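As you look at this complex, bear in mind that one protein chain is not there, while each of the others sits in place.
For clarity, chains are labelled A, B, C and D in written order, and residue numbers in each chain start from 1.
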Amino acid sequence: MTKLIYLVPLFPLIGFLVNGLGRNLLSKSASAFIGSGSVLGSFIVSVLIFLDVKAPGFAATEIKLFDFINTAKLNIPFSFQVDQLSSLFLLIITGVGFLIHLYSSSYMKDEVPMHYARYFAYLNLFVFSMLLLVLGANYVIMFIGWEGVGLCSYLLIGYWFKNGDYNDAAKKAFVMNRIGDLGFLLAVFWMIGQFGTTGFTAIFSGAANTAPTVLTGITLLLFVGAMGKSAQIPLYTWLPDAMAGPTPVSALIHAATMVTAGIYMIARSNILYTLAPVTPMVVAIIGLATALLAATIAIQQNDIKKVLAYSTVSQLGLMFLGLGVGAYTGAVFHVMTHAFFKALLFLGAGSVIHAMHHEQDIRNMGGLKKHLPVTHITFLIGCIAIAGIPPFSGFFSKDEMLSGVFANSPLLYFIAAFSALLTAFYMFRLYALTFLGKFRGTADQEHHLHESPSLMTIPLVILAVLAMVAGFLGIPELFSADAHWLSKFLAPVFAESMVHLQVHNIAHSTEWMLMGGTVAVILVITFFAISKFSRYEKSDEEPTGFARVLANKWYVDEIYDALINRPLKGFSLLMNTVVERSAIDGLVNGVGRFVQYGSRQLRWLQSGQVGSYILIMVVATVVFFIIQLFGK
Amino acid sequence: MFLAFDNFPALLIWLPLIGGLICFFIKSQQAVKAWSLFSSIATLVLMLLSLLYTNEKHYALNSVSYVWLPDIGSSFSLMLDGMSRILCLLTAFSFPIIFTATYNEDYKNANSFYGLMLLTQCGLMGVFLSMDALVFYFFWELALIPAYFLASQWGGEKRIQSAFKFFIYTFAGSLFLLIGIIYIYLQTPNQSFSLVTFYNAVLPAKDQAWVFWFFFIAFAIKMPIFPFHTWQPDVYEQSPTAVTMVLSGIMVKMGVFALLRWILVLFPDAVRQYDNILIGLAVVGMLYASCIAMVQDDLKRLVAYSSIAHIGLMAAAIFTMNEQSLQGVMVQMFNHGINIIGMWIVIYHIEKQTGIRKISQLGGLAQTAPVLAIMFVIIALANIALPLTNAFVGEFMMFSGLFKFNPWYAAAAGVSIILAAVYTLNMVKNVFYGNTNAVTSVFRDIRTHERVILAVIVVLIFLVGVYPAPMFDLVKVTTDVIISRVTPAQ
Amino acid sequence: MGITEVLFWFLTALAILSALMVVFSKNPVHSVLWLIAVFFAISGHYIILNAQFLAIVNLIVYAGAIMVLFLFVIMLMNLNSDTEPQKNRWMRMAGVVAGGTLMLVIIAALKDTEMKYQVAQVRGGNIGLIENLGMVLFKDYVLPFEISSVLFLSAMVGAVVIGKKD
Amino acid sequence: MNAIILSAVWGIVMMYSGVVLKKKSSAKYVAIIGIVMLIIVNWLEFAGLSFFPVETKGMLQFNSFGLLFNTVAFVSTLIYFILSGADMEQVGNNVYDYFALIFFVLCGVAVVSAFQSLLMLFIGIEIISIPLYILAGSDKKNLKSNEASLKYFLMGSFSTGLMLMGITLIYGSMGSFYMSSMNIGLGPLSPVMALGIVLMMVSMAFKASAAPFHFWTPDVYDGSPTVFTSFMATIVKAAVFIAFLRLFENAFGKMHGQWQLLAAIITAVTLIIGNVTAVFQQSVKRMLAYSSIAQAGFMMLAIFAMNGMGKQGLILYTAAYSLATIGMFAVLIKMKDYTFDGFNGLGKHEPVLALTCTIFLLSLAGIPLTAGFFAKYYMLVAAVKTGQMFWLVITGIICAAISVYYYFRVIQSMYFKESPDPGITVSKSFKTVLVATAVMIILLGIRPGLLLNFLNV
Partner (left out) sequence: MPINYYIFLAVALFSIGVMGVLTRRNAIIVFMCIELMLNAVNLLLVAFSKMHYANAVLVNKTTTAGADAQLFVFFIMVVAAAEVSVGLAIIVMMYRNIHSVDINFLNRLKH
């Protein structure tokens, strides 16, 4: 089955081509069918491959399709890597992707057929790119997918291209991603220089013999790429803005899959990170800082999608923290559970927005519980899962990461735990403002409130179930020895790193205490949030003090604008008007003008008077005499 | 020399020449259009045919040497090697594309226009094919003269001045080249202009240094490399778009090509001596041009500056003199040509219909012209080297070589690809997205032949982008030759 | 100091003085007359150098024919000191300085040459006699002699073309 | 020798046919017959058939270089006669005499291309100069023509004085007028000889209109009737350069190093003044005058370099320059307005004239595929080959770039600017010859060997 791996990306590619080229010919249902069907096809193949991989005795294989770049000194094949990690990601991507396609076919039904087909084409293209990213057997193929997902993100954020702000958001996403991509690219070049290849196998096996500083450089540059793609400080600001895209897109790209590319990449390169002396610490600190920063901002956001966006940033930060401390399995685990519950939350939010007629401000919602029962329940499940309340999935994955953190550094653990608490707070704030209390929107909106159609709710339900049960794939040692299926499954991928990592085992009692404490505090906060915000009354009062700073996202966008955008633009204008026109072109034209000036001056010599002509002749002759006779 | 009709290189020169001369005698506008299109397609077919005869068995078919000026040691020798194949292919491919894309344009004195275009093609082919310095210089100038006439006679209001500046600038540069050629010629043991003799002429390091600069100035102006670039935006802006396509798509490659064909192999020591200055200049130029492109409001000028940035990368890559970047450059020469011609076609179409090139006055074209928009976005993305488009492979190799040379240069140059994303997406946003205005709301989408042309370009973009290996194979031998020349003897 | 020397210095003084007068007299007619005086002085030098033929030709051609022609023209135009145009002072000054420098430079260069101790033979040597010159002229110099006829012819045609009234 | 005698004789024939044939327009045909015969007899001499076995006593020597140049000069004159002969009729009543004078000049040209003695140089130069004084002033009622004639005459006589002083000093030093007896020794020059060489260089530079002795050139070329300017600026100037080269090669060639610096200075100054001053001119005629100075600068490179390359190149240069300039002037004569604007729209109204003009101008600018390119090429190779004073080469190419500016202004006017039809009437034969000239230029631009192969150096 692994031989057919190329089918996995091929299906979405075909879907993209058919939908893209035939967008004027296809009916809406046809596009939806092609779009979703192709991903379903991939999913089925993925499952089959997964079964292959799961089977005992499977060894990671590399399947080469053709030569991409083949020069004497550098050979980069277009080849796919099939192993536990990629097959797991294949499942997540195609599975969640399929559900979101399904959901979209209903959510986007108001679009005209042409744009509807365009939408599915983009989505398919995204899935294709994402699959390339996780399947690539070398960093170049990974980079192709890496940039490809960025592009699709750009296209989908700017899907409603008439709106200038959306376009700006799209552009911002692309450019920020590009900054990260540059880091990635430089890392690739460095690897080429160091290892002479970009293939995973060769690089990972050569990593042990490589100078630590080189590894640090490479891994840091790769991490810059991850910062862009996975929205970490300082390149995270695009993600909240990216909420301009259609909500299913946010679910797919900006929650479940694309943003986890950075996690995937680091997990894939785990051996490099393990061996690099400084990088893991940097990753951990940046991840933690991002987690905390985003969580604080999320508290004060009022746009339903923005809250989720910051929550995503925050969760991604936690995952990087996990990666930084070497809890690779935990991070990957969290990627998976996060894909489920965050997709669920986004789709639920989509359902709400759908019902509210594109109203996204939670201050104008409330009391939707009774109008949108399915959405409500599934959303609540999502909230519980993300908040880390057992026995839902978020609890297990987060716990695994956090215990890894604690083993590494208790201080980090407490900060991380704090941000996890904030998660519970803002999620339940969101939940309460949206579903509890009384409706605060207009009468017209209230009149039209309705539950979404089943094409939308079915994915919600499936995802909700997954969000509930996925955690059991990784039951901690604490509960049941040897029950961590995921850990065993992924062990070959991280085996090498595990040799190098000193795993601190925490005492079971400490672990129990931490876990219990955290859960208890989370529950308290949850109830506090629910009780506080279910009685929320709308007021025009602007937040003040610290709350205002949070509401304005710590003014990060403004700072970037003042520090980078405006100076750059001013500099460019200066270059354009002064340096280009006056200095360089002025110099070029100046030469011409100098000749003309010389011409005008020289012609005065031609005075028209024979006397002066002869005088010049005589003088010149005298000068020549002098040069000839005395000049040497 | 007139009998050299039995092999590809000669035919590639004679065909456009004869086709061009015939144009001058065709009176009817339609006929001359059809004829020039036919002629250019014939050249393309010939070129494609020649690709079938690439191995050593066909050496005689791909090289020609005829006695020309035996007294001064110059012979009319041409050769189709890998690098010239790439560029001849670009030349042969571009002209039918350009002619078709602008087929509906009515030029005053159409016969001279098309005649001059084909003469330009002849000159370009000659530059890419010649293996003799004097022949090379001849064609170098011959490509310039018709281009000058084209840019001066048809085009915008300030065309005469801008084309004149271009001409004098490049002509002055090429005179330095001539002196350089003469100097080396006089150093050759048997006073010959042949490239092979030039290779073997032993130049002392001191001479290499200055002769190198003489060559470099000529090529730098042509490419153009910062700070010799100021003629370019004006000319691109003022010329008729068909001419701009030739200038930016192919003619700037003359400079890049010449760096590879002449400078690297003749002055490896000098290049090594000055590599930091040269690459620094190129990198500064890239950043500079990218910055300026960000604040341009005129589509043509924007693309012009973006081209300067791209060419800067090629220059930087060339001077690193390692295999990866050289291969990247050779492939990228083709890709950049294709992409920028695609950009111009779109801009041409917009300008033709609306009469507007100001980005700020356009908007919303994606609604009225979705096909055009899609094509443009693809081409624009190719222009910023998105993976799986053609430019990616080239830039990847070039950056990789640059990184090998010095990571900091690569990093600095890399900033320009971020800036490229900024200005390209700005352009896409402001021209195609957003809401329509009075002018753009009545815009009509492109017609079939234009679609076909753009589709061909897009297909090429992806074809090369996904499967560039044949391109690399094509230039492999040439790269090896250059590398073996520039590698210092142990 | 023998008679030759006396004569030499006298003629030299005469020549230079007259030459200066040519340049500096206001009246063109005077200039012509002074120039004739120069020619006579030079002819005197020729005689000292025993270049008899040239002495005579100089007098006949220059002093006789050419200067008379000049005189005619000047009188024809009725030029006198009143109508004589004057250059401005700076130009004249510049002219004098330039001419003077020219002289100084040449003299400075030539005063110490290898021919410093050479002498021009005076009062003797027969190459300047008509007989000898004639022999050389019509044996060795017949070609330039013939070709100079073309010169005369063109001068003649030219003078006619220019002088003739249309 | 054939050419010297025939041209002198034909000059007389022209004079007398003026008496016999009354029609002005016949003059041209008589002259054309003469020049064709001249070309033939010169060619026969080239082929070894001399009709007049005159004992020159070593005064003249007819070698392939001089004879080839004669051919170039005579062919150029033929083209000049065909293109512009009829325009001489406009100048005055003495058209037969003008032709006679031109034949006398050609006699002088043939003399200076063969001289071996300074005496012959002097006589030859004078034979060339005196008819030109007259031709410059041939438009008698025109004050500009008067002025040109007077200026030319006064300055020409003055330079003759300098030349004679130079010859005298050389004689004083060497005791002979034969070039062969001077060309000795490599040691330092005696001051007498040095001054003589300087004066010879100054006077030849004057005749060749090299700066800073060029001042007569723009005024005389501008003031003279355009037909005669054309002749003066091309064939005569070319002949002077041949004489210049011959003198400095045969007489002072071995002392090359002693005067090379001066030649370099003259070359550089000429290039700069000629090219830079031409930039600002408003009249095409005057621009061409400055252009002739500029071209003289390039030809001076041959004198500067004084090697085989320069010698060959000079022949080619004279051919390229003469053909192109004669063609340009022939068209200019037909124009009503000599300013640049006068050429506006010519490309539209008279495409053949415009195209040929363009080729002439491209050749003058030294663009490849025209004879002018190889001309400049040879000059540059010669200069680079000396291996000295590289700054001169740089000056040369910078000036070549400047020259493009003013030559292309004409092209711009012709093709890129609009103007109502100026109503120029030219005959078919005129156009044919013009095209033939252009073709010759291009042929020489592809194969300079067509000319240079006759040179058995």
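Just so it is clear, contacts are C-beta pairs under 8 Å (C-beta built on N, C-alpha and C of every residue); 3 or more make two chains touch, one makes a residue touch a chain.
The structure presented is a predicted model; accordingly, all values stated were derived computationally and were not measured.
Looking at the complete complex, one finds that the omitted chain is in touch with A, C, D. Contact with the chain not shown here comes from a single listed residue; of D:G172, D:G253 or D:P422, that residue is D:G172. For subunit C, the residues touching the chain absent from view are 4-5, 8, 12, 15-16, 19-20, 22-23, 28, 31-32, 35, 38-39, 42, 45-46, 48-51, 53-54, 57-58, 61-62, 65-66, 69-70, 73-74, 76-77, 79, 84-87, 91-92, 94-96, 98-100, 102-103, 106-107, 110-111, 115-122, 125, 127-128, 132-133, 135-137, 140-141, 144, 148, 151-152, 154-156, 158-159, 162-163.
Against the chain not shown here, subunit D presents residues 119, 122-123, 126, 130, 133-134, 137, 140-141, 143-144, 146-151, 153-154, 157-158, 160-161, 164-165, 167-168, 171-172, 175-177, 218-220, 222-223. For subunit A, the list of residues touching the undisplayed chain reads 603-604, 606-611, 614-615, 618.
In the analysis below, only the chains that are shown with their structure count from here on.
Note on chain placement: the centre of subunit A and the centre of subunit D lie 78 Å apart, centres being C-alpha means. One finds 71 Å separating the Cα centroids of subunit B and subunit C.
Residues of subunit B found to touch two or more other chains are 168. Residue positions of subunit D touching 2 or more other chains, listed in rising order: 191, 194-195, 405.
Contacts from subunit C toward subunit A in the complex involve residues 87, 91, 94-95, 98-99, 101-102, 105-106, 109.
Interface residues of subunit A, counted against subunit D in their complex, comprise 592, 595-596, 598-600, 602-603, 605-606, 608, 610, 613-614, 616-617, 620-621, 624-625, 627-629, 631.
Considering their complex, residues 66-74, 114, 140, 143-144, 146-148, 151, 154, 158, 161-164, 167-168, 170-171, 174-175, 178-179, 182, 185-186, 188-190, 192-193, 568-569, 571-573, 575-576, 579-580, 584-585, 588-589, 592 of subunit A touch subunit B.
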